[in-house]
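All protein chains but one are shown in place.
And now, chain A:
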Amino acid sequence: MTFAVPPATDAEPYDVAVIGAGVVGCAVARELSIRGARTVLIEARSDIGDATSKANTAILHTGFDAKPGTLESRLVARGYTLLSAYAARAGIPVEVPGALLIAWDQEQLDELPVLAARAEANGYRRTRQIGADELYAREPHLGPGALGALEVPDEGIICPWTTSLAFATEAVRHGAALRLESPVTGVSIGDDVTVVETATGPVATRLVVNAAGLGSDLVHAMVGLEGFTITPRRGELIVFDKLARTMVNHVLLPVPTKMGKGVLVAPTVYGNIMLGPTSENLDDRTATGSSEDGLAFLRSHGRRIMPDLLAEEATTIYAGLRAASEHDDYQISVHPQLRYACAGGIRSTGLTSSLAIAEYLAESMTEALGLSLKPMVHPDADPQPPRMPNIGEATLRPYADAARVAADPAYGEIVCFCERTTLGEIRDALHSDVPPRTVEGLRRRTRATMGRCQGFFCGAKIRQLLTAPDSSTMAPTARNNEGTK
């Protein structure tokens, strides 16, 4: 294992402490560590990517519908380009089915040209309006009554879990320290050194980056700033069985409203169909449960969008909290006197924009905070990103790869039947740079137990492998352990 917990108090301060290991914090830590900064990534929870970054709709947005002129609009478009290229190289599952933004009444139909114009203003020029006939030809299971759609051919779907994990893995390989289960409780800014107080001891650093998601306003207050307040905006989702996958060919979007992007139907890279999210402001920043009303609302919408879908079994239900603020844009700022930068309030597009946020912050920190960073070498020339284990359906999974099974029988031993996760993949995850500490963490790395039976068949076995892995079967084999090197 290359993963090492840093000593509680480090003699020499870090260059940068990044607070929050969501997709944004992991992207920032990756960028800074590749570019030579001594970085520590501090996270309250027991795993990276364990908050909002794990529970979203996983769309790789083109940014066609962003508010033109905002930082969000710019960073989503840039993030799309950066993440598409990165995903291809790191093996992060991505598919580009394109989106159809569907008009269900005349008012929405009239809105389509407005949205097309907005897309142009955001620099996205490939939308096209299609009529009802073409729409139903392309989506035969769509419920009756749609009048037409705006096609956005480049909207994609991505694996959110592998995304955060790839960034964290690359950061760790470039020397970043990962400090889990360490909620930050205070920040004291001295003349040269800032001390970040955490539940597992203080961390000395020169600069601090706040990427604390739902807690970003609280961390902002810890350095003595105000300016935004996070309101958790819950989004609930229903994931349908893989047997429904063939019903849906595109990301099916509604016409957006003030409260957000609305309820969509989309395939996932794991081969399921998801319906959601809802949009509801809450007070409790930890209320990630789903609700009776939310599910009823989704089912009624789903019945309209695609009645056949509702006849299929639900595989899971979940909810994520958007870190919404009173402002209509990301809360990204740099404060030279405090040697502090904030990337907070990244509410509904942060998965897509993560790499662009990191790039933007690194530039701002070099300029304003005097952080000296090596240039990020050209994407095609820089050191290979980690090659992540493939958990997507679009490319060959280990269980179906005859050569791989022949070379290492562990890839022929299916442990999770519903998701076809093999013993080899579980072993690799347990021996990776950023290993899981919980069954949930293992699930996000391998898909084990996330399928239709939810552990009826393999739940107990998986728990056993995590807590008491038998050394003979679970020892890493150099040959096939491609995810961990």
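Here is the rule we use: a residue touches a chain if its C-beta (ideal position, glycine included) is under 8 Å from a C-beta of that chain, and two chains touch if they have at least 3 such contacts; residues count from 1.
Note that contacts and distances are computed from a predicted model.
Student: Identify the UniProt protein name of the omitted chain, choosing among "ABC transporter ATP-binding protein", "succinate dehydrogenase", "FAD-dependent oxidoreductase" or "Septum site-determining protein MinD".
Tutor: "FAD-dependent oxidoreductase"
Student: In the full complex, which of A:G175, A:G224, A:G289 or A:P307 touches the chain missing from this view?
Tutor: A:G289
Student: Out of A:E134, A:D308 or A:D401, which touches the unshown chain?
Tutor: A:D401
Student: Of A:A146, A:A171, A:I238 or A:L252, which residue touches the hidden chain?
Tutor: Looking across A:A146, A:A171, A:I238 or A:L252, the contact with the absent chain belongs to A:I238.
Student: Contact with the hidden chain only, please: which chain A residues?
Tutor: Residues 238, 243, 286, 288-292, 294-295, 313-318, 399-402, 405-406, 409-410, 412-414, 417, 420, 452-457, 459-461, 463-464 of chain A touch the chain that is not shown.
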